[in-house]
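Removed from the display is one protein chain of the complex; every other protein chain stays in position.
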Amino acid sequence: MASAPFFALVAGAGPGTGRAVALKFAKTYPVVVLARSPDSYRDIVAEIKQAGGQALGISADIINADSVNSAFETIKKELPGSKLAAAIYNVSGGFVKTPFLELKLDEVDNGLDVGVRGFFRFAQNSLPLLLDSVSGAPHPPSLLITGATASVKGSAQFGSFAAGKFALRALGQSLSREFGPQGVHVAHVVVDGIIDIPRTKNFTTASSAEDAKLKPEAIAETYWHLHTQHRSAFTQELDIRPYVENY
Amino acid sequence: MASAPFFALVAGAGPGTGRAVALKFAKTYPVVVLARSPDSYRDIVAEIKQAGGQALGISADIINADSVNSAFETIKKELPGSKLAAAIYNVSGGFVKTPFLELKLDEVDNGLDVGVRGFFRFAQNSLPLLLDSVSGAPHPPSLLITGATASVKGSAQFGSFAAGKFALRALGQSLSREFGPQGVHVAHVVVDGIIDIPRTKNFTTASSAEDAKLKPEAIAETYWHLHTQHRSAFTQELDIRPYVENY
Amino acid sequence: MASAPFFALVAGAGPGTGRAVALKFAKTYPVVVLARSPDSYRDIVAEIKQAGGQALGISADIINADSVNSAFETIKKELPGSKLAAAIYNVSGGFVKTPFLELKLDEVDNGLDVGVRGFFRFAQNSLPLLLDSVSGAPHPPSLLITGATASVKGSAQFGSFAAGKFALRALGQSLSREFGPQGVHVAHVVVDGIIDIPRTKNFTTASSAEDAKLKPEAIAETYWHLHTQHRSAFTQELDIRPYVENY
Partner (left out) sequence: MASAPFFALVAGAGPGTGRAVALKFAKTYPVVVLARSPDSYRDIVAEIKQAGGQALGISADIINADSVNSAFETIKKELPGSKLAAAIYNVSGGFVKTPFLELKLDEVDNGLDVGVRGFFRFAQNSLPLLLDSVSGAPHPPSLLITGATASVKGSAQFGSFAAGKFALRALGQSLSREFGPQGVHVAHVVVDGIIDIPRTKNFTTASSAEDAKLKPEAIAETYWHLHTQHRSAFTQELDIRPYVENY
């Protein structure tokens, strides 16, 4: 990938938020997309290139330290001299509603792999690069985190998922307070509702109205807005949900 | 003012958020500015016109029903056929930190005048117009509300101010749940920090760093973003604060 | 009423929380019950006396300054030398789910009468008495406030009720931060659910299970616990709801 002064990094590509955010940020920056398998990022990279942008897909398993470190090494090699403008953490583990007494510790721990340990690795690799971009970047370097309803409410039989999401929110708040004053914008987005992707096509929503599921492109607009906020008016947290959502 | 298909309405003009929001929205819509006295809106209207936009100032006292109703009559007469795209409630009463036992009921009630009764009048006049804009408007018609730290925390000796701000937040939540499904976007902005205007020039901030006060133009960008959010991804509440703010 | 060293004061008597709290506190203190009409407190006073306690009912309209002041004059006269151990604000206005555009300003303002102005009068009269009890009282003098689900959530078509309840919560927080360090315990109870009284007999609950409505006596136990908390471990806010409640 031709080197450019600033690039964006999206961890957790997929057909929804990850893809849309990558496409949105690719209008301004070369975008690096991290995903466990090339199947997840291949189309996104192609789409960005077709639209005239630059993109690089890297296979990386967020829950594996070596894999994450190696991805950041690849970035350094492939984008020499390029600086990080925005890092988006959009990784989400799968989860199944499970009675607590049937839950295995492994399942709980898997939630923490994504919500805590994976984010920890991603943030520890990204923050030094973001700090290094503070002077000179067109917008305050940003670390944007995807949350969910379960980030703020522990529902019955969703304890494992909520534990990871609550913990991720805690880390985002803490990083915001530590790195905000150094010029890095850390923000957390509570996505409250079903995202409109092929996999959720038959999911039932509270309302049968049009646009009752979150459009990934609409989500991406808000991520971009967060990235472009002036440092005198940073948002730490916001919610987004369909207009017809019950909440 | 020449009629245009859609206009924006800002209640509570002044040198800070009100002025900046009016200027920002004036790049797209003719803007009507409500303020108690022409002294508050005169410069804003002139500035908008000078920049090639359209603006109309109307004197209105938000705590006086007749005055508010008459302002909406004036709007109807001056902008025939024009529809309301966005209504911004940015009215804030003055307040002084006061020991509770020295507080007069009148002072408390004045806070409610702005936070509750004034907003009630503004919203009852605006919402039918916003509903009427749902089909056809370029963006979901929006009712945007300016909150403060006191909207979410009742500090010592700020009870009167907080009571009005908490109540205003309650109304915003309630309207969001009632009018969201009808297509109107109701959002509440928690402005946490000191706004950078001439009057606050000598106010002390937690940090002596640059940009330690909220730039009104930065606030306005976020209001505009809220207005342009797609209805599948509405934000109900967000905070904005300077990067160096203690919170 | 024979004078005693410390007494309790309950504003907003009625068949539910008010009555139960009065009965509970009457096991330790003489209790003064304020209500708009003797019909509301007559039975409570009789019940307390029958159980061997002391009680005094006073007609007072919380939304009328003269009436409130006069009630406190009566208290001073009837309980000479007695000090205030606990003041409980349990006044709640009626409310009806109403579409916002059909709401009258008067209805909103009535909500504020109870939630803000009434409480203001009650607190301004009570706090000097509570401060005067700090040294010598068996438990930290307490100002206990009854909240509701609407204190923390503005539901659709409940804006008016929520505005008053949010504002009341704001005042409670503020007073807690101002008077806590002076030794007065200000606490707010979020009662989330239907209270089990004759009037709600036919109200539907989420579950048909036994005890799906809050027992007033159970609520009163928690008020008493709040009153008896040591000053090194004050609770400012708690929720109470039936075990089967959806939330």
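Order of writing sets the chain letters: A, B and C. Residues in each chain are counted from 1.
Criterion: a residue touches a chain if its C-beta (ideal position, glycine included) is under 8 Å from a C-beta of that chain, and two chains touch if they have at least 3 such contacts.
The shown structure was predicted, so the numbers you read here are calculated from the model rather than taken from an experiment.
Partners of the chain left out, restricted to shown chains and counted across the full complex, are A, C.
Residue A:A163 is the one among A:A163, A:A187, A:L214 or A:V244 that touches the chain not shown.
The chain omitted from view is touched by exactly one of A:A123, A:L144 or A:L238, namely A:A123. Along subunit C, the points of touch with the absent chain fall at residues 140, 177, 180-181, 183, 185, 196, 207, 209, 211-215, 217-219, 221-222, 225, 228-245, 247.
Mapped onto subunit A, the interface with the missing chain covers residues 65, 99-101, 103, 105, 108-109, 112, 116-117, 120-121, 123-124, 127-128, 150, 153-159, 162-179.
Going forward, only the chains that are shown with their structure count from here on.
Interface residue usage between subunit B and subunit C, two copies of one sequence, is largely shared: over half of the residue numbers at the contact are used by both copies.
The distance from the centre of subunit A to the centre of subunit C, each centre being the mean of the chain's C-alpha atoms, comes to 46 Å.
Averaged C-alpha coordinates give centres for subunit A and subunit B that are 31 Å from one another. Of all residues in subunit C, none touches 2 or more other chains.
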